[in-house]
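In this view, the complex is presented without one of its protein chains, the others remaining in place.
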Amino acid sequence: MSDPFVPRPEDKFSFGLWTVGNRGRDPFGEAVRDTLPPNDAVALLGEVGAWGVNLHDNDLVPIDATPSDRDRIVKEFIRACERHHIVVPMATVNLFFDPVFRDGAFTANDPRVRSYALQKTMRAMDLGAELGAKIFVLWGGREGSETDAARRPDEAVRRLRDAVNYLCEYSIDRKYGFRFALEAKPNEPRGDIYMATTGAYLGFIPTLAHPDMVGVNPEVAHEHMAGLNFLHAVAQAWEAGKLFHIDLNDQMPGRYDQDFRFGSANVKSAFWLVKFLEDVGYAGPRHFDAHAYRTEDYDGVKDFARGCMRTYLILRERGTRWNADRDIQALVAETAAERPTYSAQNRDRLLATNFDRGAIAKKGLAYERLDQLTMEVLLGVR
Amino acid sequence: MSDPFVPRPEDKFSFGLWTVGNRGRDPFGEAVRDTLPPNDAVALLGEVGAWGVNLHDNDLVPIDATPSDRDRIVKEFIRACERHHIVVPMATVNLFFDPVFRDGAFTANDPRVRSYALQKTMRAMDLGAELGAKIFVLWGGREGSETDAARRPDEAVRRLRDAVNYLCEYSIDRKYGFRFALEAKPNEPRGDIYMATTGAYLGFIPTLAHPDMVGVNPEVAHEHMAGLNFLHAVAQAWEAGKLFHIDLNDQMPGRYDQDFRFGSANVKSAFWLVKFLEDVGYAGPRHFDAHAYRTEDYDGVKDFARGCMRTYLILRERGTRWNADRDIQALVAETAAERPTYSAQNRDRLLATNFDRGAIAKKGLAYERLDQLTMEVLLGVR
Amino acid sequence: MSDPFVPRPEDKFSFGLWTVGNRGRDPFGEAVRDTLPPNDAVALLGEVGAWGVNLHDNDLVPIDATPSDRDRIVKEFIRACERHHIVVPMATVNLFFDPVFRDGAFTANDPRVRSYALQKTMRAMDLGAELGAKIFVLWGGREGSETDAARRPDEAVRRLRDAVNYLCEYSIDRKYGFRFALEAKPNEPRGDIYMATTGAYLGFIPTLAHPDMVGVNPEVAHEHMAGLNFLHAVAQAWEAGKLFHIDLNDQMPGRYDQDFRFGSANVKSAFWLVKFLEDVGYAGPRHFDAHAYRTEDYDGVKDFARGCMRTYLILRERGTRWNADRDIQALVAETAAERPTYSAQNRDRLLATNFDRGAIAKKGLAYERLDQLTMEVLLGVR
Partner (left out) sequence: MSDPFVPRPEDKFSFGLWTVGNRGRDPFGEAVRDTLPPNDAVALLGEVGAWGVNLHDNDLVPIDATPSDRDRIVKEFIRACERHHIVVPMATVNLFFDPVFRDGAFTANDPRVRSYALQKTMRAMDLGAELGAKIFVLWGGREGSETDAARRPDEAVRRLRDAVNYLCEYSIDRKYGFRFALEAKPNEPRGDIYMATTGAYLGFIPTLAHPDMVGVNPEVAHEHMAGLNFLHAVAQAWEAGKLFHIDLNDQMPGRYDQDFRFGSANVKSAFWLVKFLEDVGYAGPRHFDAHAYRTEDYDGVKDFARGCMRTYLILRERGTRWNADRDIQALVAETAAERPTYSAQNRDRLLATNFDRGAIAKKGLAYERLDQLTMEVLLGVR
């Protein structure tokens, strides 16, 4: 019998070039792994069984590359992707690494930086379109502040809106067909980042000129950093039709951005997430935005990448088992209930109803048992 | 010369009945103060110089009161308010204290609980309208879960939408003219609460049947619990025209709900907040949703209430000083910049522009100096 | 074949009277379960298969009981324990519920409160001794402050030391043979609690008059509240010979005190903990200081209690499997290394050694693989 936890293309597992190519540099330490050229990264992803690769513009093309260098690099990259049967579902732009962005990109106080950020993003969109990507992620890693003296945060919102509107026009104009996925984060590398949560972006999108083109890209670690329940953010986005992409990794709450292997910090949260994505039929990429520990060489990077996918598949199987478990289903079965519709008659009937609070509150809801059965499914003892 | 930090009615300082009436009961300890009857609370608020009082239905009317008791209580309360020159700008409903709500109210799995929650809220709206309130706050303190096995969180979002839509109809129907202000909280008393942040509600509101009637009621402590920058949440709400009410208090990040005296945990955050509200011309109530330490008697409760207002006024004065400080203004003065407008011509001009990243990145932005000057204004040494 | 996850007396599973007897009262809600008389709690514990019961003085004897009432209650309780084959391994004292302790007990500013706290603790020691307990836990839940204006925290340390020294003398004097286990918590119900972490108590103990009599009682939730690695705290305590007792439950970081069912919030942390306790041969009680969700009736409380023990036993089995897994053991096998001993010769040899940093840093450490294998053991797929 074949291993049920081996990834297949239809699982749509993707990794950023920057994830398997992460060199282990951190605020207190030097890089520990040699540079992994993009084409080698694609080969590595092919080897471990991934389906897709995503990239920031500068993951592939150096920020100062000449147009001809750029074209050559892209051509070779496309060939590498073909050779290893890897697609490029999503592209994004790096608006955080270069010192020019130290005060933000679209929200920077210097109008030249804002303009440059737009230009750089348009070019990254050109690149993404050329590689076949249909999703364009915007993570405003530097859109924030260390002191709120620097700018009024409502002005930052306005600047951000102007930028996203502009980029939507550009996509329409060029017929790129991009769907933009906005990615929130509460802090790091800035003291605070504007649009701290997926919810904040869900509130921002309806204020745009082309709200239909724009959704969100929730990331496990970014919501966990603020101690928030990731599933709840994803479910709200899904229910609003805005789950355009997702970043899978793991993270302990209240810490620096850890970007751990999926499922390795809180496997129960990961379980609910996988179960949700599968139950609702989310059809987009399962993107792992994580990286290997700094203790690893490139064999360890492969272990890391394989582990992300394998854990996802184990949890998917556990979700299927949960759905099929009779004891569990007996506990979750709910009586169908009419949804409340307002009318004078319904209003009066409702106002006249006598509820027996004591009786309703008396019955135990058996959620302890339900949760314990969940743990036992998860741990593989049922 | 008169004390500039004494509250006046035009400052619009309000307190909940439950704030000055808080008896100091907590998970590990018994109440330490005697019950403060609502009319005495109004007297206390008049004495310390507040302008308004807010209430949950059951802060005033016991959950099991007969209609005639209810009417008598309300009548006496209105008289007390008149006597002490206290208005009722906001009303809300208690959907969390009674055991019937242990699994939520509008999102509870038991349809009877959902119906009862609607009924109870309609009656609380009747009460609020009778008292003259024009803002109705909804805080879903029990709308959450300890285990996500209990319900799918997208179903919770749907149930919540149904409820808010129903209540909007009721307000329209009865011609109450309420504006609903939704109040987010990440956790406590539930393991996780749905709609964890103000941002989540800003994303929810546009999906409602009457989005114009609904805004948010951000609370300092609730965003701080998740370690989020409160000013940023408030600014996003304001910029979207959704800041219908605000709850002022204080809280250290990553802890139980502390509801401390305004400005007493992080006075710098409080400063930015007050400055923002005053600079943008927020005209709604300044509501203090906090309570006195458990070490206090009712004299201490008065100290607490006076301290909330006094600190607000000190910070308001500091904001004025900041705005008038020449060194500070020299640092924040920005060149006016055109906002980006998309056109073929603008696009081409932008794509053709050559940005000198190195030169742009070289100039220091003097935010350390700006923030230090802010601290010195705050501490009263400039 | 019998169920391997059914608790036996030799597993030493104990519960506090206050855990299964928790009525679900919280800061925003009323009690949801009827009072569970102590003797019924003992019966419940017998029914679910527990070995021991622990108690605060007032869990059993009301704070205002007469001596004769007290004696009758104790006598009946001892009989109930015998009937249900339940032992009392640990006793403690409630120095937090009564309003008299609103500013602390041993560290309160009022010397009468400090004296009363000593008196109450001595009587609780009498009670514990009478019930056969050999461990006496001290949790200073109210020893803290909302404002550091209230007292100098070094004075609080001195007062705490005086109290513990006094109580050690009392135990010696009365020949009770108690070992004291000090339990840390960072905050809640006080804004901050002195001795915030297990580490703080490990630093405090050597400054006592009878350090040998005093150790620690680490609690999962209390370290997790501060986002700390619980295993590391337990391991330090164990290595120092100070792990006198342990409180098992679960908790998401950065939140109110949740006291969830063991293993239900972060099962990986729980796994490392169980594995450590079993690997080192910890022989003390496995005490569950948790309580059932507020959605439960007493059937749910039993589910909760059974779940705590069952999860412990599943994780113990997983630990055994981890220890026996050849792939894992191949990765963790370490070359025995001499421990460094200082001498002139060793010093000179070490100073003269030439280390090839590059070569040492090149080899991957395979921790990604090791952790992934751990996850797969935990999830039951190896």
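The first chain written gets the first letter, and so on, giving A, B and C; residue counts start at 1 in each chain.
Simple rule for what comes next: a residue touches a chain if its C-beta (ideal position, glycine included) is under 8 Å from a C-beta of that chain, and two chains touch if they have at least 3 such contacts.
Here the structure is a predicted model, which is why all the values come from computation and not from measurement.
Visitor: Out of C:42, C:163 or C:290, point to the residue that touches the absent chain in the complete complex.
Guide: Checking the options C:42, C:163 or C:290, the one contacting the hidden chain is C:163.
Visitor: Just name the one of A:179, A:232 or A:294 that touches the chain not displayed here.
Guide: Candidates A:179, A:232 or A:294; residue touching the omitted chain: A:294.
Visitor: Of the residues A:14, A:54, A:187 or A:269, which one touches the chain left out of the display?
Guide: A:187
Visitor: Which parts of subunit B face the unshown chain closely enough to count as touching?
Guide: Residue positions of subunit B that touch the missing chain: 5, 32, 227, 252-255, 261, 263-268, 292-293, 295-301, 303-304, 306-307, 310-311, 314, 318, 361-369, 371-372, 375-376, 378-381.
Visitor: Would you write out the residues of subunit A that touch the absent chain, in ascending order?
Guide: Listed in rising order, the touching residues are 24-32, 96-99, 101-103, 141-142, 146-147, 150, 187-189, 191, 225, 227, 252-258, 260, 264, 293-295.
Visitor: What residues on subunit C make contact with the chain left out of this view?
Guide: Subunit C touches the missing chain through residues 98-100, 102-103, 109-116, 118-119, 122-123, 146-150, 152-154, 156-158, 162-163, 165-166, 169-170, 173, 186-187, 192, 194-207, 226-229, 231-233, 235-236, 238-240, 254, 272, 276, 279-280, 328, 332, 334-335, 337-342, 344, 347, 350-351, 353, 355, 357, 360-361, 365, 367, 370-371, 374.
The criterion applied here is as follows: only the chains that are shown with their structure count from here on.
Visitor: Taking each chain's centre as the mean of its CA atoms, how far is subunit B from subunit C in angstrom?
Guide: Centre separation, subunit B to subunit C: 37 Å.
Visitor: Centroid of subunit A to centroid of subunit B, CA atoms only: how many Å?
Guide: Chain centroid spacing, subunit A to subunit B, equals 30 Å.
Visitor: In subunit C, which residues are in touch with two or more of the other chains?
Guide: 32, 227, 252-255, 264, 293, 295
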